[in-house]
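Worksheet for the structure shown next.
Of the protein chains in this complex, all but one are displayed in their positions.
Going by the order they are written in, the chains are A, B and C; count residues from 1 in each one.
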Amino acid sequence: MSKACVMDENSEVVFQRKMADGVFLMGIESPGIAATAIPGQFVMIRVRDGLDPLLRRPFSICGIREPGVVLVLYMLVGEGTQILSRILPGERISVLGPLGRGFKPDEKDSRALLVSGGIGIAPLIFLARRLRSGEALFMAGFRSSRQVIQVRSACLVCPEIYIVTEDGSEGERGLVTDILAERLKGAASERGRSSIYACGPVPMLKKVASLSKEFGVPCQVSMEAHMACGLGACQGCAVPGKRALADAYLHVCKDGPVFPAGNIRWESL
Amino acid sequence: MSKACVMDENSEVVFQRKMADGVFLMGIESPGIAATAIPGQFVMIRVRDGLDPLLRRPFSICGIREPGVVLVLYMLVGEGTQILSRILPGERISVLGPLGRGFKPDEKDSRALLVSGGIGIAPLIFLARRLRSGEALFMAGFRSSRQVIQVRSACLVCPEIYIVTEDGSEGERGLVTDILAERLKGAASERGRSSIYACGPVPMLKKVASLSKEFGVPCQVSMEAHMACGLGACQGCAVPGKRALADAYLHVCKDGPVFPAGNIRWESL
Amino acid sequence: MTEADLGVEIAGVKLKNPVIAASGTFGYGEEYAGLFDINSLGGLVVKGISLKPRQGNPPPRIVETPCGMLNSIGLANIGLDAFVKEKLPYLSGLSTAVIVNIYGHSIKEYAELAGALKGLSGISLIEVNISCPNVECGGMAFGTDPDMSARVTDAVVSRADLPVIVKLSPNVTDIRAVARAVEKAGASAVSLINTLTGMAVDLGRRSPVLGNVIGGLSGPAIKPVALYMVYQTAKSIGIPVIGMGGIVNYRDALEFIIAGASAVQIGTANFINPRAAVEVIEGIRQYCETNAIARISDLTGSIRA
Partner (left out) sequence: MTEADLGVEIAGVKLKNPVIAASGTFGYGEEYAGLFDINSLGGLVVKGISLKPRQGNPPPRIVETPCGMLNSIGLANIGLDAFVKEKLPYLSGLSTAVIVNIYGHSIKEYAELAGALKGLSGISLIEVNISCPNVECGGMAFGTDPDMSARVTDAVVSRADLPVIVKLSPNVTDIRAVARAVEKAGASAVSLINTLTGMAVDLGRRSPVLGNVIGGLSGPAIKPVALYMVYQTAKSIGIPVIGMGGIVNYRDALEFIIAGASAVQIGTANFINPRAAVEVIEGIRQYCETNAIARISDLTGSIRA
């Protein structure tokens, strides 16, 4: 277990850009983190000095822009993300990272199936940019057109991008897992050489995991949990997992956030 | 006891201006408060939304600029005033006021002696502007030239202004109470028709109070205490006072902040 | 759609809604009168009243702490006689429930206070403070011992002609034991929590900040402790629980109600936002309407755990 170097960087926010309803892309100058981060890893951001809100917020790394800028795509949820969205370029925040285990794309994939729900698109955008070989198919689900995050420009490597909305207001209508299911059913020939990489809400990931099992396609999922340390020290970020050890929980910040779908006890979620 | 109307105004900050080292003048659009405030009264400001810092901060009203702008002159002390100083014009803060009992200038004064120490100058600037009759003599003490707040333009009604610094770097050298003592000693004839109005740190006020007693010149002082409500509800802002009742404490927010100097038990401070 | 019924009943007394201003943070009511319509409250608890006027503890009495504050007021109050003469006339003109918080140095004093309030009009309930950390004898000394708590309760209940709420201290190993004891002794309801005992140190002077050395911690900082004690207590007794501790908005208030409170009190939040209590009422009303809750009392103790 070689230990990658984690850094706590006092980083300048270099830009903030609105990407969709309540979704912003932030660029943060963190050269140390940018240098080693891989897709699926995350950072813990202290949204302001002072004691409230107390804890850092975890965000996937959505990309790296040279030189040394870490991209974070975030959605407004509560006070922490509200504060984040009001930070002006030039101000500084404390960023801890890169943290956790990222995606491990299979070099032998002929096709990577990237499946995201909502803001879960963030780590997959980074992954799409870093995929070395094969082709990628990006399936991104959203509630409605106003939530859609445009990925076309970000994902030059993906010849196929499906936008799916629950209300059909943009792209195809339905759930992203429906599209995935169709794809897996349709193209039996591909299955053997494909892998799924997924991030999104738990019900979606459950469905993805069950499809991956049904069709025998390997699958990696990026999970979330409330976190305190992000470093594997507090044991706060437990998710029910399968393990040889007596410990029936896996820790998102250290064992994940990316797990083989088969290592999660989905039935306990 | 007629009750003046207290208002909680969600007020726009209209300007912030640096006045001396670590001292700022802030203009806040609070028409309701501006309409009825008298010198010596104060406001309670919530420096930001959220839970920390929790309590409002009390500040004397330093003046009113028509139409409807309340002026606050404040010094950086801790987190609350730091946050205040970073508020940009156009942002809003919650301002409760006008609170407390102000100065009651004696209409028969031939001469008002305004004595301030440091940031204690704030309520006296307002008082100087509102004095109706007689002449005023403004004695303002500071530690050093970098702390001096220029009052000349603010106090058109004061023909005489003395700036006193402890290190002599601007104006006269010494303590403001030395100047007051000299004045009281020198001009015996005036005494009968003068009153002292003072605000500043406790040791200074103690000295002023004892001079007022020694020379038989009436004196009103503006006091400070840590506050929670500012409305007379919590009993937090007690200062040792003289009273007919069993209650041996006066409350700064309700009985003051301006008190006849003789009503304070200075020996207990 | 019909309006949600926010009315609750505590010990036979009907409150128009479950939101009450807490003792010591709302003066004698009139202090807040200019800021909103006090009659919109479910009730208000006056500052703790003792037989004789009390000057309270030496200053400083207030210090801010992270998301909270310490106070060491020491039950400064105008005393029973002045309360009845000077404050009650105003209070009895209100159309909200007036709750008188009482505090004694001995069981006898508590009983005397209850007796003295007998027959006075304009008072709906008595709240017995056996939990103030800021006074030498009495106060919390009673509230941390189930037996003593029961004896105080019994003495007050047998003298009073109004239903009695006993206000519990959180500074105990097991608050349920105290709650059960006062229930058995005749309390009609309990309210909790009073402040947690705490302290602040002035680094510059190397001395306590508060004149009284120790004080009571209140505000959002204590909310998790308060919620837990309300939850635990509500499951252990049959009389209503009035919950408080760190409530600043309607969401906080609803959390207490869901955890088991029949009504809530708003304390420190009044200082930050004098309209806190009315905003809580408005927020609860909207929540009930949005979620099709017919009666707020249906939410009490509805937690799924």
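Criterion: a contact is a pair of C-beta atoms (placed from the backbone, for glycine too) under 8 Å apart; a residue touches a chain by one contact, two chains touch by 3 or more.
Please read all numbers here as calculations on a predicted model, not as lab measurements.
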Legend entry - Chains in view that touch the one left out, judged over the entire complex: A, B, C
Legend entry - Among A:Pro31, A:Gly174 or A:Gly232, the residue in touch with the chain that has been omitted: A:Gly232
Inset, instruction - Could you list which residues of chain C touch the chain missing from the display? - result: 65-68, 70, 144, 171-174, 196-201, 203, 205-208, 213-215, 217, 219-225, 227-228, 231, 246, 251, 254-255, 258-259, 302-305
Legend entry - In chain B, positions touching the absent partner: 51-52
Legend entry - Positions on chain A where the hidden chain makes contact: 3, 5-8, 46, 51-56, 94, 96, 225-240, 245-249
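We take it that only the chains that are shown with their structure count from here on.
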Inset, instruction - Kindly indicate the chain pair that has more C-beta pairs in contact than all others. - result: B-C
Inset, instruction - Give me the ID of the chain with the smallest distance between its Cα centroid and the all-protein Cα centroid. - result: C
Inset, instruction - Measure off the straight-line distance from the CA centroid of chain B to the CA centroid of chain C, and report it in whole Å. - result: 36
Inset, instruction - With chain centres taken as the means of their Cα atoms, state the distance from chain A to chain C in Å. - result: 47
Legend entry - chain A and chain B: spacing of chain centres that average the CA atoms, whole Å: 56
Inset, instruction - Would you please write down the residue numbers of chain B that are in contact with two or more other chains? - result: 51-52
Legend entry - Multi-chain contact residues (two or more partners), chain C: 66-67
